[in-house]
Structures are given as C-alpha cells and as structure tokens.
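The structure is given below, and queries will be raised subsequently.
Shown here: the complex without one of its protein chains, the others still in place.
A, B and C label the chains in the order they appear, each numbered from 1.
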Amino acid sequence: MPDDKKAELIVSRQVLSIPQRFATGPIMGRFLAELLDNRRIMAVRAPGSRCLLPPREVDAVTMQEAVEWVEVGPEGTIRDFDVVYYASPDPLTGETRDVPYIICWVDLDGAGEGAPLWHLLDAPDPGKVRCGMRVRAVFNDERCGCMEDIRHFEIIEET
Amino acid sequence: MTSRVAICAVAQTKYEADKWDVRMQGMVWEVVKQVRAQTGLDFGDDGIEAAVTVSDDVFDARTISDSAVTDVVGAHFRGEEKVASDGAQGVYYAVATILSGKHDVVLLAGHCKESQAASRNMVTHLAFDPFFTRPVGLDYLAAAALQADAYMRKTGVTEDQLADVVVRSRQWAAKNPVARDATPLTRDDVLASPMLADPIRESFMYPITDGAVAMILASEERARDITDRPVWVTGLGNCYDSFFLGERDLAGNFALERAAARAYCMAGIKNPVTAFDVVELCDQCAHQMPQWAEGLGLCAAGGGAVWLAEGGPDCHSVNRSGGMLAGNPLMLGGMARVAEAVLQLRGDAGARQAQGAKRALAHGCCGPAGQLQVAVVLEA
Amino acid sequence: MNHDQQSCFVIEGRMALPYQYFAGAVGSRFIVALRDDKKILAVRGAKNGTTFLPPRQTCERTFESLEDNWVEVGPDGTVTGFTVIRYREPYQPQEPPYVLALIRLDGADAPIVHLVECGEVASMRVGMRVRAVFADDPVDNILAIRHFTEVK
Partner (left out) sequence: MKRKRRNVAVIGSGMSHFSSHREEVNQPEMIHEAVVEALDDAGMTLDEVDCVLHGNMELFEMVHQPDMWHAIASGVWGKSGLRLTTGGTTGITLACAADNLVASGLHDVVLAIGFEKLQEGHTTGGITNMADPLWGRSIQTGALTGTTAQAVIDEFGEERAKHAAMKMRIIMDEHAMLNEKAHRRLGLDRQFIKEMADNSPPLVGELRMLHMCSQSDGACAVVFASEEKAEALGAAPAWVVDHETVHREETLMFSPEKTTMRVAAERMFTRNGITDPRRDIDVFEMYDPSAWWGLDWLREFLLLEGDEHLKMVENDEIRIDGAFPLNPSGGVQASNPIGATALVRVAEAAMQVRGVAGGHQVPKPVRRALASGFGGTLWTVLMLLSREKPVLGGHCDA
C-alpha cells in the first residue's frame, strides 16, 4: 500500500438528531400554561417549605410534594448573573446565539430566596449590571407555552 | 455470599404506550412514594441511605439524566449512582453496595420513556459504531432479526411456536395489572401482524413502553426490621459477549451461560432444570423465550424447540407477568423481571401467583441481540 | 397517575448536535483501500491465525496487536444468515424492503453485516455466494462496498 494513503485519517462529520416529545406533566404544564394564557409566573411549594421555580414535583429538601401554587414576580431582584462571551449552539435548535449576552438568576418578588428564576437579561451596558438590581419580566406578545414566552428580564430604571 | 441482601419492597408504574401526561420525574416519584409507603422508611442515616438509579442519556435526550431525578430519589446531599444499563445491572450494583458494607439500605429506581423519542430504533441505532455497522442501518431490531434467523435455523423453532409464545404472553398479561398490553391474541392474529424484519413480526417484538420501577434493598440485619417478607438475592452473575454480530454464535448463549453459571455457583444451584419455582426472562422478542431458556439451563443447548413443544414455559412457570413481550421499556426489562420475581416470592402476584414459590430466577439483557446478560437468583 | 390531565401537554422538540467520528489509523487504512483500490483488507493475528474483518488494532480476547499483518479478503463470500428489513427509519441505507445479511468473505474468519441486492428478496438463501459491488462515488465507510450481489 502506498505510504501517502496510509496517512489519510478518515473522519465522518454529521449532525445527529432525534425528534422528541417532551411531556410537561401537570406541574410544569400549568406553569407554562400560565405564561401562555395569563403572563403569570407561578411557583409551587410544599406546605411550609420554600418555593420551587421552575416548579417541580417534589421539594428535594423536605421530600414533600409541592402542591401549593404561588404567583410570583413579574418583578424581582438580581441574585447573580453571567455575561457570556462564548457562543455555543442551542442543542434544541442547533442555532448559535450572538454574544455577549447575559444570563441571570432573579429572586422574584414573593418567591423568597430559595428559588431564583434562571433567564436572560437584556441590559444595554453589561458592564453596569450589578447584583441586587431590580428587574422585570418582559413577555412576548406571541407566546407558545414555553420558557421563552418570557423574552427576557429588563432592568427597572430608578426614578 | 457470606451475608445476604434482601429486596424489601418493589413498585412498578403501570406500563403504558405513551405516558404523555407525566414527566420522567413524575414516573419515578410515583414508584418511590410506593416503596417508601410499603416500608415506612424515610431518607437519612437511619433510613434510605443512598440511591442507585437506572436510566439512559440517549433515551432521556439528556446528559447526566440522573440529575433530573436526584430530587425524587431523595439524593439531595446524599449519594446517588446511576447504572446506565439494563435495570438488572442496577440490582447487581445495589446488592454490591450493601454486601461491601458501605450501605445498609439502598433505594433502586429506574425509568425509561421510550415514547419520548421519535422511534426506539433511532436510539438503539446509535449503539453501533460509526463506520462499520451504523452505515448499513443496524439497530437492536435488525440485530434481533439476524439472531432470530440464526436461532430458528439452528433449533427448528417454528413461526407457529413463536406465535404461541406471544399468545401465552397476552394470556398472562391479562392477569398482571401493570402489564402494558393484555389484548388477547390468537395464533392467527399474531401471524397476521406485519413483518418488520424477517422472521420478526410486529407482535413478536416487545412494544414501545414507558414506565418506572423502584425497589428497596437492605442488608440482612436491617431487612428483618423493614419487612416480615424479605426476598433474598442469593445469586448474581453477568457477562459480556463480542460486539460484532458476525463474531458471536448468534444462535447460542455464550454470555448468558456464563452469567447464569456465576449466579448458580453463588446460590449453590446444581440443576437449574428443577431449581426454580418461577422464572422471569427478558423476551424482548419471541424467539428469545426459548433461546434464553437454553442459556439459563432450563433445557439443553439447542433444545428450545422441544422445550416449547413440551410446554416448557408452563412447566417452569416462565413469565407469568406476561414477560417483556407484554411491554416493559428497554432499560427496565431485567428490573421488571426482578420485581415480578419478588412479587411471586412474597405471594403478592395475585391471579398469576405460582403457589408456594420459594425460589425464582430473573434474567436481564442489554445491547444488540443480548450482548450483555444478567442472571439473578432470588429466594423467599 | 392521579392528577389533572388538563394541565398536561407535550412539547415537540429534538435533540440535535454536531458530531465528528474518527475511524483511526487502522480503520482509515481499511476504508481508504476499499474506497480507492476496491480492495477489502483484514488483519490476521499471529497467535492463532484468525483473520479479523472489520480490521482492528487488537484482539479482544488475547489483546495481541493485530495492526501490522494486513491480508486481502473477498471480494466473494458466503451468506451465513440474513433478514429482510421492512420497517422504515431515516438512517437506513436504502428504501425497504432490503436484505441485511451476515456475509463471510473468503479468507475472513467471521461474517460482517452488509446489504445484499438479489432482485426478489424471496430468492435469498443461506449459503448463497455473493460478491462485493463497490460504490461509484467515494464513500468513507463500509458503504464503499455499495452492496453484495449473487454470484451465479
């Protein structure tokens, strides 16, 4: 066998994709329906426990079912945030987002401190974002019953 | 084994074609709640100390799919280790964590939602290597078809016999409240079902299924406090065969014979033909009922056709649950077998109860055409 | 589950990510020979003379190194088993129905899985002698053999 052929190393490049049907179950289902129908952010909690947001079936700390619904937000306080400079593909769409963008953890009013909501923050100057800033959820006009029905959070300008 | 491990509680969801109204977390929580209720155990050093979970990232479309269920298996600030293989392997590992002395009480919880992916075949296709076996379109169904072809040619098992295996599965499934598919079928119905991959017809193949299983396992010392009807795991064995289908004896039982031999050696079983009151084997496909029966030593190697003809499945009380053919998700095939064996040994099997069952054999398998085989011996 | 199904729904989505697989030096040598020279190469172990196809670096049982002892096998072989694929999936190499067979190439110890083009699938039988038909366009995997066809 000629040597030049030995050198070729074969690679197979492909996008692997499997269509999925993700069930919401009753709890996430109600959370998403409230975003869709009422622009309301709803958390759940087990009796006497912290809020869970996004809502989940069970409070991992108490191992009790989260059965009480609590309306929270749409305003809240930035607990933490990240300014992202690294572009990566969204594995649900394969699309890559423009950078920089900001992701934030928001303690929504009424949710207490155990359940910051994880979302995007729209701020004109990432350098001026600080923990503790007040923010508000901005809903899309066209909604589909998904987390992205909240387009992002925006900073409430101090007056 | 110098010491023994007991299964103290089991719970299964109803197996269904499409649990569209529940997340995987919800399925797991349903069975975790049940085993907690059965035992009265809470999580913590005096109760359930740690969890072993069973799931698969590709089926769940999720990296580290156990992170999705850490909450519902009580593993917040506790241990949780995921076996990404057939659920019988989860039993194997949970037993090891107790025999080692590391834990006394362990929760084992498995889930699989086959309906979530567009097709199960798209998932199992990805088990094949990218250059030699994926391009020709192999998946576990095609692999099972090549195995069935080899097995039927070698042993003379007929299509009618396989149809009867399916008919029998449905008859038993009608007595199992959690079975996915208990619609009665006649031999003609089965033989009228469309051919998927010769010689496998649609009704020869286990149906797409969603479900979850949970168990609580405990050391001998603790088991007595938890339940007055412990079921002891007295033998365990597993074994891998080669990957490339052409390099295996597809009609044989290289891995299963070794897995069973290990389990029987541990349990002190000399003659498997007479050793078991109940047998649950993982018949993902109808031909595997006689094939695995050979591998488990219920009949002679190559004797599957005769075994079927002589009523072997009834003589050995095989798959009174309806078996895998009645519908369990792939990842939980062996775990559901163990669960059913436990119900039988506890006398909780209702209309399908094998009277006075004292010793059971449960079998699990995994990979293309059963590349990995697991055998578990359980005793009342 | 005992709950209000009215709140439940299903969201259509997908799991999609890019991948790039490497055949490795041994696999690449096999694929390049198949693609460019229409030769089927296997590796032969020194310990017991087993000829491995697909070729590989090592024997899974003895761990002996195999990569240096290349031998040509085929292009003819014998069908040792087969199935007719009649269900449809997007990753399949051709429209069903088609024959997927175990084919032991002359000179190799164990069969590989590949496609057989035999006109009517009903004419398939074990023991059939078949010959590799190579792809016209360059293909960088086992489908550089497009399929096998009966040797009359």
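In this section, a residue touches a chain if its C-beta (ideal position, glycine included) is under 8 Å from a C-beta of that chain, and two chains touch if they have at least 3 such contacts.
Bear in mind that the values here come from a model prediction, so they are computed numbers and not experimental data.
**Student:** Please work out which displayed chains the absent chain touches and list them by label.
**Tutor:** Hidden chain contacts in the full assembly come out as A, B, C.
**Student:** Of A:115, A:137 or A:155, which sits in contact with the chain we cannot see?
**Tutor:** A:115
**Student:** Among B:16, B:30 or B:71, choose the residue that contacts the chain missing from this document, as touch is defined above.
**Tutor:** Considering all chains, including the one not shown, the answer is B:71.
**Student:** Taking the entire complex into account, which one of B:100, B:271 or B:355 touches the absent chain?
**Tutor:** B:100
**Student:** Can you list, in ascending order, the chain A residues touching the missing chain?
**Tutor:** Residues 9, 11, 16, 20, 22, 24, 28, 32, 50, 53-54, 56, 60-61, 80-86, 88-92, 103, 105, 114-120, 146-148 of chain A touch the chain that is not shown.
**Student:** Which parts of chain B are in contact with the chain that was left out?
**Tutor:** Listed in rising order, the touching residues are 1-3, 45, 50, 56-58, 61-64, 66-71, 75-85, 89, 92-93, 95-104, 123-129, 131, 236-244, 254-255, 258, 262, 366-368, 371-372.
**Student:** Spell out the interface residues on chain C facing the chain that's missing from view.
**Tutor:** 11, 13, 15, 17-27, 56-58, 60-61, 63
Note that in this section only the chains that are shown with their structure count from here on.
**Student:** Connecting every touching chain pair, does the picture come out as line, ring, star, complete or other?
**Tutor:** Contact map by chain: complete.
**Student:** Taking contacts as defined above, which has more of them, A-B or A-C?
**Tutor:** A-C
**Student:** So which chain is the furthest away from chain B, centre to centre on CA atoms?
**Tutor:** If we average the C-alpha coordinates per chain, A ends up farthest from chain B.
**Student:** How many angstrom lie between the CA centroids of chain B and chain C, rounded to a whole number?
**Tutor:** One centre to the other, that is 29 Å.
**Student:** Quick one: chain A and chain B, Cα centre-to-centre, how many Å?
**Tutor:** Centre separation, chain A to chain B: 37 Å.
**Student:** Please set out, as single numbers or ranges, the residues of chain A touching at least two other chains.
**Tutor:** Those would be 10, 12, 16, 18-26.
**Student:** Listing for chain B: what residues touch at least two other chains?
**Tutor:** 19-22, 26, 61, 122, 130-131
**Student:** Over in the complex, which chain C residues touch chain A? Could you list them?
**Tutor:** Touch residues, chain C against chain A: 3-5, 7-25, 27-29, 31-33, 36, 70, 140-141.
**Student:** What does chain C use to touch chain B in their complex?
**Tutor:** Residues of chain C touching chain B: 1, 3, 5, 8, 10, 15, 21, 23, 27, 31, 54, 60, 80-87, 89-93, 100, 102, 104, 110-115, 126, 140-143.
**Student:** Which of the residues in chain A end up touching chain B in this complex?
**Tutor:** It is residues 10, 12, 16, 18-26, 28, 56-61, 63, 65 of chain A that touch chain B.
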